[in-house]
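Take a look at this one; I'll ask things after.
Other chains dropped; remaining ones untouched in position.
A and B label the chains in the order they appear, each numbered from 1.
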């Protein structure tokens, strides 16, 4: 028991693969994903700040780097699951949360338990930082799907994953970030030369917005 | 929908890694594991038959090759989980079973649904074949742990995994198979030159039996 156990478990997250068995061109581990989310979030927080928002950088830092730590217990199984009802996904969430609790109680020294409970709780709340986390996490789904489609993965799952990421990003309550995504990121992505027709997939979503 | 979907999902099981992030020397996928279990089970069923038992080979064939198919939905997460209470493991089992049901209802043509429900149900029952499945599945845990310890994986998890597999194998209600395991397999394994001291680990278990 001790922080040493927590630190060595970070290493395990380098071996936990996202959506195992789904990606055909590039695999992603949970550690690298968390880093990319922390990068996207920092950029969009900067956008929001430039438009007058006050960012709680400590909170954003905590939320982004810890948001998938619980996958050390059961891997990344909620994203790829096709045949799960909302109720089944909720059960998985409960299992994950309970394991997180047991981990903190059993491994983290008592003087740090309160801090860890706070940092490891679900971060996607209605605060600016919670919304930025959700935006950044969804943006990585966008980029993971984009990378597969760009190289010609014809699996319908990735079309759905791509379109659902775009649709959700456009709907998130972060007008400045959404505007930047739509008018800068998305148009640069659509300008790339891709195997699967990204332009059409994207426009199908845009016309409904 | 159709058997084509089932057949392509078999391919996914080649990409589902057992206990992701735990094995340091050799990874195992669920497809290959299922094959090894079907091999062990055939051998020990032969032992039981030589001692007078009547084996239902069709049932054994069905049980062994299908026993981990449900891992296509949520991966292999029950084995490695350290911080799960029995109740949390049970919740995971329920989630897996419900997804299996939805899969059969949504993907398998109606004329085969009864057959699939029967084949995909939990196979580790009290029949001879159910016990042989449990024996064979545990034997693969024994061999997976053995391969890590042999090469010097010092992770305590594998010591526990090895010793618990030996202890459970010796307790299974299959006297002839257990006898063969104890007096042939185990003594050959202990005679190997290994990095971690397998002999001591094994004798700690044997002396309690």
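By our rule, contacts are C-beta pairs under 8 Å (C-beta built on N, C-alpha and C of every residue); 3 or more make two chains touch, one makes a residue touch a chain.
Values in this document were obtained by computation on a predicted structure and should not be read as measured data.
Count of copies in the whole complex in this file: 6, from one repeated sequence with 2 chains shown in place.
In this text, only the chains that are shown with their structure count from here on.
Contact residues of subunit B toward subunit A in the complex are 12-17, 20-22, 72-75, 77, 81-85, 88, 91-92, 94-95, 98-99, 102-103, 106.
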